[in-house]
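A quick write-up on the structure given underneath.
Apart from one protein chain that is not included, each protein chain of the complex appears where it belongs.
The block that comes next holds chain A.
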Amino acid sequence: MQKTEAQFFDGLTAGRHDVHVALSDDRQAMIITGDTLPEPLRWTLMDLRALSDTGHTDRLTLTRHAETDDEAPRDPARLVLLDPELIAWMHRTRPGLFRADMHKGTWRKIGIYTGGAVAAAGLMLFVILPAMANTLAQIIPIEREIAFGKVVVRQMERVLGSGSGSLRCTDPAGIAALDKMVTRLTETREMQYQISSQVFDHGMVNAFAAPGGQVVVLRGLLEAAESPEEVAGVLAHEIGHVESRDATRHALRTAGSAGLLTMIIGDFSGGAAIALVGEKLMTAAYSREAEAAADLFALDMLQQADVSADGFARFFDELDDLQGIEIPAYLSTHPITADRADQARDFAREQSGTRPILSDAEWRALQNICR
């Protein structure tokens, strides 16, 4: 390495020093000399570091590895090399030139901070927010819950119907049959909510419970069902959700955790998608319990109303056939349907004195409610 011109900034003032650099006699250090420097500087080659990710190849800015208060362990002084040969020599002989050093104890700090953040987020997502949602769902006035439920049902109607007007099925005989079913299920027990049920004209095999006692069955489910008892089982299940305020609780919890999750995941490409999957996983873990509880509620309700749980079991069988792709249990919001079918079948075996919930004519009217 020949004696070469370079620029030096001492890290004390903004003045530029024109200097010469050369290799020391023992070849272990770089000697920096200049008219404006009080004395020659000796920078050990081992300690040399260069700035990374810079936008130019014709200049190399050197600094030294040193324990300082800076954000990285670096000497504030800078040496700028502009000589191509010297830059090439540095690249060739100093493999550790672009090494990123960290202050002592950084790993420990990372561990503590990560632990703290994970604990805080976990505590919020899995303990505090669910507990708050629980409490708030209990104290919300029922008339507010009903108003909220109506908004939700309207929203669902808009989504399912892609905005094309009302989906409500209005055939009077069908409505009478549906009401008869609900009355039969609910008359023998103390109810917190006035159940109001309706059918939407949509081909999907599904039903849902909105807050405040609104239960909606989709036409696809009525068509797929082979007996009124199947529909009764599903209705009882949804009424179970209504009575335990699952929808309200779920909405409250989502309101708290959704913002939190997107904040943690951040807004890099696809971040929103990952946050959505995270929310889905949490919902699944949370609602599997709710689903299992609603199943038990439904079986109990069927028992009290003297309705056979066989239909409920058959509905699960059909659902199982419908699901072409096997969804892993932890991803599905519903417990594995085969297990649920078995549970209902076992229950039905114990039942006695059951009687049909609808006559054949009423069942036909219900199935044709959307005509």
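Before moving on, here are some points about what is shown:
The working rule: a contact is a pair of C-beta atoms (placed from the backbone, for glycine too) under 8 Å apart; a residue touches a chain by one contact, two chains touch by 3 or more; residues count from 1.
We take it that contacts and distances are computed from a predicted model.
Think of the chain that is not pictured: of "Aspartyl/glutamyl-tRNA(Asn/Gln) amidotransferase subunit C", "Acetyl-CoA C-acetyltransferase", "Membrane protein" or "ABC transporter permease", UniProt labels it "Membrane protein". From the set A:159, A:191 or A:255, the residue in touch with the chain omitted from the display is A:255, counting the whole complex.
For the options A:4, A:33 or A:68, the residue in contact with the chain missing from this view is A:68.
Considering the full assembly, A:53 is the residue among A:26, A:39 or A:53 that touches the omitted chain.
If you put the hidden chain back, the residue from A:46, A:88, A:117 or A:191 that touches it is A:117. Across the interface with the omitted chain, chain A contributes residues 7, 9-16, 51-56, 59, 61, 68-72, 74, 76-78, 80, 100, 102, 106, 109-110, 113-114, 116-117, 120-121, 124-125, 128-129, 132-133, 136, 140-141, 144-148, 150-151, 154, 251-253, 255-260, 263-271, 273-274, 324-326.
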